[in-house]
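Here it is: the structure, laid out below.
Only a portion of the chains appears, each positioned as in the full assembly.
Chains: A, B and C, in written order; residue numbering restarts at 1 for each.
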Amino acid sequence: MLPIDVAAYRSPWRRLHPAVKGTFCGGLLACALLLPAWPGAVLTAAVALVAALGPAGVPPGALARAAWVPLGFIATGSVTLLVSVGGSDTLVAWDPDGWRRAVEIGARASAALLCQLLFAFSTPLAELLPRLTRIGLPSALVEIVALIYRMLFVALDTSRRVATVQAGRLGYASPRAWVRSAGALGATLFIRSYDRARRLQHGLECRGYTGELRVLVEEIPLRPAAVLAAGAAPLAVAATTISYGVLL
Amino acid sequence: MHIAEGFLPPAHAAAWTVAAAPFVIHGVGSLTRAVRANPEAKLLLGASGAFCFVLSALKIPSVTGSCSHPTGVGLGAVLFRPPVMAALGTITLLFQALLLAHGGLTTLGANVFSMAVVGPWVAYTVYRLVRLATASLPETTSLGLAVFCGTALASIGTYSVTSLQLALAFPDAQSGVLGAFAKFGAVFSLTQIPLAIIEGLITVVIVRLLITASRADLLRLGVLRRTPDPEPTDEKAV
Amino acid sequence: MTSPDTAGGGQAAIGAAVLSGHSLRFGYEAARSVPVFASLDVEVRRGEVLAVLGPNGGGKTTLLRVLSGSLTPQAGTVRLAGDDVRWNRRGVDRLRRSVQLVFQDPDDQLFSASVHQDVSFGPLNQGLDPGTVRERVAWALEALEIAALTEQPTHLLSYGQRKRVALAGALAMRPSVLVLDEPTAGLDPAGVESLLRTLEGLRAAGTTLLVSTHDVDLAHRWADRALLLDREVLGVGPVREVLADPSLLAAARLRPAWGPAVGRALREAGLRAAEAPDPSTPEEVAGITGG
């Protein structure tokens, strides 16, 4: 079980049509990327954060844990902008302008990250994936994507249990044991995944499977008014940012 | 290393998406052809995709403790071939972005280019070359060497591309793209070179176990050429 | 709880063979020369609960798969409602419309991320229109008391819940014979009771049940007839006879059931009439002396 996935099914926004959430989060994302970072990125981040912790009901702890790794990347990547290399006198030197770039890129990326997390934390993939045929993707591909989504949880479960057993037998107590265990885990996972596929084949054949994984997708009505409302927030952010720039 | 959402300027993000698109479209094409030719392939591809996702979430040891790392790229390319890997890798990266917040949606194209296109192609090319060069050696040894070199170089190739993508987006004030590439490369190489070697070793352990336990699958996937010499898989050989 | 009277009531309605196998031979690819069974005869009668018992590797799962069209026998015939099954696409399709197999491991049959979508798969394959499919899904989920899970994602369900969803997927196809491979394995006692109530309801509505199990007490209490299988049929007949025969049980590597042992003890002690059936549950034993 993955924390983002679990939270998505519990989100009060779960019932909203993906297109509505897409408009809201996508619009904010565009604001973060395209508007001047000050105050655009800060405003975007604030709106996304308020929406996430407020109406979208994202648990703050889970949000923080999910943001940790990408924030680490953003920090490492931004820090390298502080120095410049290959100058005339020294090999590595402080870039006098670097901190401004670093802050700007860090702010933009953090705001964008929040928009992505807001979408991920409120949109269950089980409801998003079957709709991908609507945007013109081949149905065979969509079926495979949905199948991967289902099967990855089974595989994840297997890998966790195997890793637990290995750890219990001190399989991660030294680097050498670690390589041995990780290798054995990968191999077991491969064997079990293929075994799973064959068993699922048999199981589905009993249910009339002949090559197509057709299912009944329940419609969520898409109301144009909701899409318009969702688009209003990004527009407001954009208007504020631009007028701030013009007024100064 | 996944480039986070929003880290690349929009023009760069778009350009990398365009660059990755032909490979992904070609990959999806071979995926759908495989399904049409053999209806059982759908479930096997589902299992392969799930396998790639979980493999890429394996924690492996590094100097700084353990870290999550895309272990699957090289092995996936050897097992499933680069075109299929381009499609499966894209799906994996999409799920990583939406389920784990590793990598972003606008940066998906850039990440696909490094991890689902360049990585697999490097892995596969090196793997084939080493296989050819070591054709006279025993099958298990040849396979082990090829898998090790392919995986380790794919890992390094992936990180080089990521560094280049960042360098192009953020050229150094003094020395331009080259200097920035050196900068990003240096920061990442600290952890990435040991990781590449460990990843290579782990993949060798995986393949050696599969030779005993899942030979039929390896033969079907074309990884094994002939019946390998009976040799006990001795874990201490690693 | 299923009282023995209900079971007895069901027994009265049992009719002719609805599904049967004759001289069946099956061996897996890897070991064709040593088939799991070489010449097996088996008969499932309309409206009954037939329990298949036997040791690990005795061939229970294999037999259930052959009878439900998921494996093709290498010799012998399967007969559905009197007609021989042809092992071509149409024949197997016809068999699968009437006979639905539910595997032991629910993850072998659940492929969709949402419960509702998954259960709709079978009826859609039967070519039904969306309205009927929706009705069928709702009915099956209702019958298994999991209507509340309709909108849940499959991977967040517990094992017992997934097991019920897999059963609902089979049930939605309205089979006349439901074949269950170890339906109670891994369920807690309360879950077993609740599943039995559900299955008893289906049986009352006319569904025939073919069930494999390792639980001798369950078979004794619930099934009408038992088939002891260890690569050949060791014995078949009414549960109260088959499971009371120590030599048969020993041959099938089963331990005796509590019911017959306690029944004999109570009758010998004069606490129970000679013609009274053996008790099925510990509660019944308490009832006898308490009353």
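Everything below uses one rule, namely that a contact is a pair of C-beta atoms (placed from the backbone, for glycine too) under 8 Å apart; a residue touches a chain by one contact, two chains touch by 3 or more.
Because the structure is a prediction, the values reported are computed rather than measured.
The complete set of protein chains in this file's complex follows the formula A x1, B x1, C x2, whereas only one of each kind is placed.
Heads up, the rule we're going with is that only the chains that are shown with their structure count from here on.
Any chain bridging chain A and chain B, meaning touching each of them, is missing here; the list is empty.
In this assembly, the C-alpha centroid of chain A lies 20 Å from the C-alpha centroid of chain B.
Computed centre separation for the pair chain A/chain C is 44 angstrom, with centres defined by C-alpha atoms. Once the centre of each chain is set as its mean CA position, chain B and chain C turn out to be 46 Å apart. Not a single residue position of chain C touches two or more of the other chains. Across the complex, chain A meets chain C through its residues 1, 5-6, 9, 124-127, 129-130, 146-147, 149-150, 153-154, 196, 199-200, 202-210, 213-218. Taken in their complex, chain C has these residues touching chain A: 65, 68-70, 93, 96-97, 100-101, 103, 105, 107-114, 116-118, 120-122, 124-126, 130, 133-134, 137, 152-156, 169-170, 173. For chain B in complex with chain A, the touching residues are 1-7, 9-10, 28, 31-32, 35-36, 39-40, 42-51, 53-55, 57-61, 68, 71, 75, 79, 87, 91, 95, 97-106, 166, 170, 172-175, 178-180, 182-184, 187, 198, 201-210, 213-214, 217, 235, 238.
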